[in-house]
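One protein chain omitted, others in place.
On to chain A.
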Amino acid sequence: MSKIENLELLVVGGGPAGLSAALAAANYGIKVSLAEEREFLGGQLIKQTHRFFGSEKEYAGTRGIDILRKLIDEVNKNKNIEVLLSSRVLGIYEDNVVTILNDHKMKKYYPQSIIFATGASEKFLAFENNDLPGIFGAGAVQTLMNVYGVMPATNVLMIGSGNIGLIVSYQLLQAGVKVAAIVEAAPKIGGYSVHASKLRRLGVPILTSHTIKKAIGKEKVEGAVICELDNDWNEVKDTEQLIKCDAICLSVGLTPLVDLLKQRKVKTTYVSELGGYVPLRDENMETSIKNLFVAGDVSGIEEATAAMIEGQIAGLSVAKRIGKNNKKEIEKRIEEGKNELELLRSGPVGKKIRKGLSKLGLNHGKNYNENFSEEALDISHLMKTGVPSEENLKNKLPSEEKVFDKGPIAISECFQRFPCDPCVKSCPFNAISENGNINNIPYVDFEKCTGCGICVSKCPGLAMFVVHKNFSETTSVVIMPYEFLPRPHKGEIVKVFDREGKYLCDGKVIRILDGKFQDKTAAVSIEIPKRYYLQARNFKVEE
């Protein structure tokens, strides 16, 4: 019989949760083995080219791929972490023996504690012909284009308007792929409004209360038939329409990958708000089996920031239990992590997560600040269309027109409450504020704002603009964020669009900030006829 290797901590899964868990434990002297089934670390972070929301403390405003680079660097430098790549965990048995397959060899391990950070898998959707080549999960599209630089198609129909559907649509456009439309069965957009708005500005239609009926094609996708849904989610007669596309991307949710947990007979329960069957666990991420912890999407579908904090809590909890020193300090850090999670989940978009967690018996007795759990503005029109209403805009624009006379000022077009603060943190003049709560909507103090344009590149949602109404007698200048190719040149004439992606006018590029500080989100100043200063919100450079 082959020998069994003893381990202090085995972390399964090298995504954001697993990496954070390994680091948190290893930093307190725990010997960690980190098993990842792929030949590289990173999980899904490896495809996330967009900037993250959240608080500055947890890398908000940094692109997912850059967060990953930092985590991997730290893991590789840490002498307490042994990384096992191309190592698939195949089994975990009642005596806690774990079998790992590597290079066609099966090895046995006996870890004192385990953290499962196995992530999630994508949900599927039933419709006619849904097995045709060219129908992808959203993650597959991201893998092909962002990891391997391969175009998945030329014209994609996106199904689902959650954050993944919106973000992947935007990334498709960045890769030079057309997005025919985004189809959403619910009457409102599922993801953050800022993501929806930036797609609308680029001319992508978002069809709420619509669904896909069938895929067209013999050997691969050639189109799709979609239709409208009524309030009861039934098809509205005679609303079928044919959409031409060469790929259909499904982004209809994720479900936790709990297979290994079930094998070990960890207690699980179905919680729809958390994506399906999730393990029962306590606030330290420990499951019904002692010394068996979970972190990240396997414990309930959320996002990468929460996954990293959960990983830290799980790692620290292991360190507290089997480590020898620093118990007080570790306890303090666990508390900090819990507070941070609470903050992340305290806004209106965290409602679903809070409801799901309460079904697991978690967060009982914790009173979330109800002032922040409802939206501050009526954003129903915005969430249906991706375009802010006149009312929404009025709320964020200067109350007096003469404010525009003082010079360039920043306009924040962020109308939804969610935990995010890079605009606030980036302003050197303290002109942007969230009134002491990261979940609040940022407001600009036009007295303090100098119109410098730093926030334009720093906002992860591309929702900051600078407007200089009286640039000349007849023209205004709008500074807009730009993350596409080709880059504009000074003096070039570009096409300018409004918030719905409708062509407004031609504009002249007068300044481009595109250095290291902007980190590929250029801040481009465009001179336009004065009458469009409140409408011009996007531009395209002709190839």
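Quick notes on this structure:
To be clear about the criterion, contacts are C-beta pairs under 8 Å (C-beta built on N, C-alpha and C of every residue); 3 or more make two chains touch, one makes a residue touch a chain; residues count from 1.
The criterion applied here is as follows: contacts and distances are computed from a predicted model.
Entry comment: the absent subunit's protein name, as recorded by UniProt, is "Sarcosine oxidase subunit alpha", drawn from "Peptide/nickel transport system permease protein", "Glycerol acyltransferase", "Sarcosine oxidase subunit alpha" or "Cytochrome c-type biogenesis protein". Across A:152, A:256 or A:408, the residue that sits in touch with the chain not pictured is A:152. Interface note for the absent chain: among A:5, A:56, A:74 or A:122, the touching residue is A:122. Only one of A:11, A:84 or A:135 touches the chain withheld from this view, namely A:135.
Checked against the hidden chain, the listed residues A:220, A:290 or A:425 yield one contact partner: A:220. Residue positions on chain A in contact with the hidden chain: 37-39, 49, 63, 65, 121-122, 131-137, 139-140, 143-152, 154, 174-176, 218-220, 483-485, 520, in rising order.
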